[in-house]
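Input: a single structure, listed below in structure tokens.
Only one protein chain is missing from this complex, and each of the others stays in its spot.
The chains carry the letters A and B, assigned in the order they are written, with residues numbered from 1 in each.
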Amino acid sequence: MLLEVRDLHVEFRTREGVVNAVNGVSYEVDAGETLAVLGESGSGKSVTAQAIVGILDVPPGRIGGGEVLFKGQDLLKLKEDERRKVRGAGMAMIFQDALSSLNPVLSVGQQLGEMFVVHRGMSHKDAKARAVELMDRVRIPAARERVGQYPHQFSGGMRQRIMIAMALALEPSLIIADEPTTALDVTVQAQVMDLLAELRRELHMGLILITHDLGVVADVADRIAVMYAGKIVETAPVHDIYKAPAHPYTRGLLDSIPRLDQKGSELYAIKGLPPNLLNIPPGCSFHPRCPRARDVCTTDEPPLYEVSGTRHSACHFWRETLHDVDN
Amino acid sequence: MGRYVIRRLLQMIPVFIGATLLIFLMVNVMGDPIQGLCGNKACDPATAAQLRREFGLDKPVWQQYLTYMGHVFEGNFGTAFNGQPVIDLMAAAFPVTIRLTIVAIIFEIIIGIALGVVTGLRRGRPVDTTVLLLTLVVISVPTFVTGLLIQLLLGVEWNVISPSVSPEAPFNELIVPGLVLASVSLAYVTRLTRTSIAENRRADYVRTAIAKGLPRRRVVVRHLLRNSLIPVVTFIGTDIGSLMGGAIVTERIFNIHGVGYQLYQGILRQNSQTVVGFVTVLVLVFLVANLLVDLLYAVLDPRIRYA
Partner (left out) sequence: MPEHTPGGPGDGAIAPTGAGGQMDIATEGAGPGPAPGGPEEGGFGQPRSLWSDAWHDLRRNPVFIISSLVILFLIVISIWPSLIASGNPLSCDLAHAQDGPSPGHPFGFNGQGCDVYTRTVYGARASVTVGVCATAGVAVVGSILGGLAGFYGGTWDALLSRLTDIFFGIPVVLGGLVLLSVITSSTVWPVVGFIVLLGWPQIARIARGSVITIKENDFVQAARALGASDSRMLLRHIMPNAIAPVIVVATIALGTFISLEATLSFLGVGVKPPTVSWGIDISSASPYVRNAPHMLLWPAGALAITVLAFIMLGDAVRDALDPKLR
């Protein structure tokens, strides 16, 4: 297994109290596999990724427990300097907003080349040549001329390609993409997503795709993990989930996608608000918003039930939910 | 870039004219330059009238201003109270004040930025709180008080420095006065750097730099500092002019014969030629410093350069 996250806990200390952002998340990604992590903002999906890569703001953040096994080695036990060497070289991250995520005062060539200078000890001249190659690879036209330009001189799509190029620079075995296309125009989204998927195949990398957009997921992901209130509520191969979700929350997410064949009917929305992480509801944290909630949901926290060999659901009534769809 | 420089140069012209005219008016309308020439005695009316004609003081003020500016551009700043050309006074005074200002700016850059970076990275920790409190105290105690106290302690009590600076004012004698001159600005540089660092520390591009696996030192120096120092450089640049203008207090305390000293003498003796001349040059220095800051800003921030 390339990456195994086991029972990860992350909390933030604020003046109002302790925010439990991640409460015992476990998931795994194999080489060449794409895992989509799905959830609303505040579900803890980005914080989990930050904890994996090791870019959590500490303080106020704190890893409360768990393991992050990367190629069998627990990253949380490494010294900061060893950990640093894994970042960028072993695993890389692509962020949502490329404009703010790229340094405004350094040229893209300097920012790309820096990877080779720091991790591979290359000369600045060689690093620049590699930067041009990378830009070619992510299909930025006129790479040789544009290598000295600054982020603000590129369009949104091109900037995200530069982010991708930077992540791919050292051909890491794992890429974590946090909402990589959310900030882009719809027309550009597909291009960037296709590029990412294609390069992932070529380099046989593992990919964790963090998103709230189910439309993106269907085409590229192999498996899906749905997060709610800092926990995984359902994991399944992508087709199974689309066919029949085993958790009411996943169901709600799927039902709230606008579809052409339902034109004219009212769009479904999950009622209520995401939970306050300072004060997560007892029992199943989704119960205040769940259409299927019973008394047991308010008191007993559901474990991850095994639905099939490859599927899990954290719902007391996963059978009923699964069955519901067939009707 | 070239057009930008030209536009900024053109914008300087009305400001230069306005500021010098304002000073010219202040000096000429508020005081009687002839009275100054006669020293402490009252002027003989006939002599006064003759002097007025001689200096063109019977003409309207705007005409006097134009004549004066005409002379200035020929390098003629008039004569001081003792018959010395003002330009000679300047030649003696400006190098001293420039040395003093250089010392002050170096203090601002080295101490101010270093403290700002340290506190910005350790926000809320004891170091931060202590330095913040110190900067508040430095800002609150007027420079002349700081100067007098330092002179008392270092110069008189402990004899570390000479309480007054010799007329040649070499660099080594200007270290303590330079620190006094810099003190308030230094506190501002510290705070500005601290805020800027603390703001940018959580910036997305810093997170990217960490995610790239760069060593902490490189993240701080190459990514964080480079961005955070842009406002600081702007401040220090504009401060050059203010320091030279504000040196008057420090120069007085440490008896430094620089620009402030000459200006003070000029004002005491109501010698308008000296005052207007020095202030005109100071205004010019201030404006040029501002221009340089704008250009430096464009060099540091490509978003401005290519705007």
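Note that a contact is a pair of C-beta atoms (placed from the backbone, for glycine too) under 8 Å apart; a residue touches a chain by one contact, two chains touch by 3 or more.
Bear in mind that the values here come from a model prediction, so they are computed numbers and not experimental data.
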- Query: Looking at B:61, B:137, B:160 or B:221, which makes contact with the chain not pictured?
  - Reply: B:137
- Query: Any idea which of B:245, B:258, B:277 or B:302 touches the chain not displayed?
  - Reply: B:245
- Query: In the whole complex, what residues of subunit B lie against the chain that is missing from view?
  - Reply: 4, 8, 11, 14-16, 18-19, 22-23, 26-27, 30-31, 123-125, 128-129, 132, 135-137, 139-145, 148-149, 151-152, 156, 181, 184-185, 188, 191-192, 195-196, 199, 231, 234-235, 238-239, 241-250, 252-253, 263-264, 267-268, 270, 275, 279, 282-283, 286-287, 290, 293-294, 297-298, 301, 304
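Keep this in mind: only the chains that are shown with their structure count from here on.
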- Query: What residues of subunit B sit close enough to touch subunit A in their complex?
  - Reply: 202-205, 207-216, 218, 222-223, 226-227, 230, 300-303, 306
- Along subunit A, where are the residues that touch subunit B in the complex? 53-55, 57, 80-81, 84-89, 92-93, 95, 97, 100-107, 114-115, 118-119, 150, 152-153, 166
